[in-house]
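Provided herewith is a single structure, encoded as structure tokens, for subsequent inquiry.
Note that one protein chain is taken out, while the other chains of the complex remain in position.
Entry: subunit A
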Amino acid sequence: MATMKDFRTKNKPTWCPGCGDFTVLAALQKAVVELGLEPEQVALVSGIGCSGKISQYFNSYGFHSLHGRSLPMATGVKLANQDLTVIAAGGDGDGYGIGMGHFVHTVRRNIDITYIVMDNHIYGLTTGQTSPTSERGFRSKTSPQGAAEEPVKAVETAIVNGASFVAQAFSGDVKQMTQIFKEAISHQGFALVNCFSPCVTFNKVNTYEWFKEKLVNVDELEEYQPEDADRALRVLAETKGTVTGILYKQKRPVYHEVMSGASDVAAAKLDLRLPKEEQQALLQSFR
């Protein structure tokens, strides 16, 4: 049985002291340990940015890929070997900016992966520019007059595009975050966990205190049923998205079980040689 130590690497995180990403990492390590996973069974694919560094600190197989491309990368990994537990992780700029197209399509396909977005409403590693989730009017180096755009409604987008598991967590509540990660990883299908993970250096608006003041926990709402998409969308509208918990889940066919070439045997474990009679028959079809 693996312990927390088994999921740690000797790399010391380069995140700023107080960064929300620390607790995301800790919660993820705790979740996989509690689920009884071994490091070699897990592949953590990350994008680029502060959040993308998480694959350096989490002791499993990993791919530190490109800005916005963690989801197609995770898709390739999962479809090559469905026996692996595949987690994709990145930031709001990474996932909802350059990666927005991949995000919607991964949701549609229902790839059996967990997608953790460390959402700090700002670009951190490039030193503080407006992100797709920054609120309208947000001032930064790239929006000195205040952002003119509406923020991306990523969680709502996931729900209306057929996501099978949608949750939000907060770096200030490791306990809830760990529990959500466990359920997301156990979920069969695409699971989005949008984590509010404050940037203590560049975002002086959306701070821990700001989130603590605003956040509503669906577990504390009366008779909240995560199977009700309409209710989930209503709560998101009422709270302007500042809500945590498992917002929505549904049962849907998992992509690798219904795609062209679906097989019980992982693609990476197949025999590569075709039987001779099959070769002959195949060539015969080209006459």
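Everything that follows uses one rule, which is that a contact is a pair of C-beta atoms (placed from the backbone, for glycine too) under 8 Å apart; a residue touches a chain by one contact, two chains touch by 3 or more; residues count from 1.
Operating definition for what follows: contacts and distances are computed from a predicted model.
Of "Sulfurtransferase complex subunit TusC", "ArsR family transcriptional regulator", "2-oxoacid:acceptor oxidoreductase subunit alpha" or "Carbohydrate ABC transporter permease", only "2-oxoacid:acceptor oxidoreductase subunit alpha" is the UniProt protein name of the chain excluded from the display.
Which of A:20, A:62 or A:189 touches the hidden chain is settled by the complete complex: it is A:62. The residue touching the chain not shown here, chosen from A:39, A:97, A:128 or A:162, is A:39. Touch with the chain omitted from the figure is made, among A:160, A:221, A:237 or A:270, by A:270. Contact with the chain not shown here comes from a single listed residue; of A:1, A:148 or A:283, that residue is A:283. What subunit A contributes to its contact with the hidden chain is residues 10-11, 38-41, 43, 45, 48, 53, 55-56, 59-66, 69, 72-81, 83-84, 101-102, 105, 256, 259-263, 265, 267-274, 276, 279, 282-283, 286-287.
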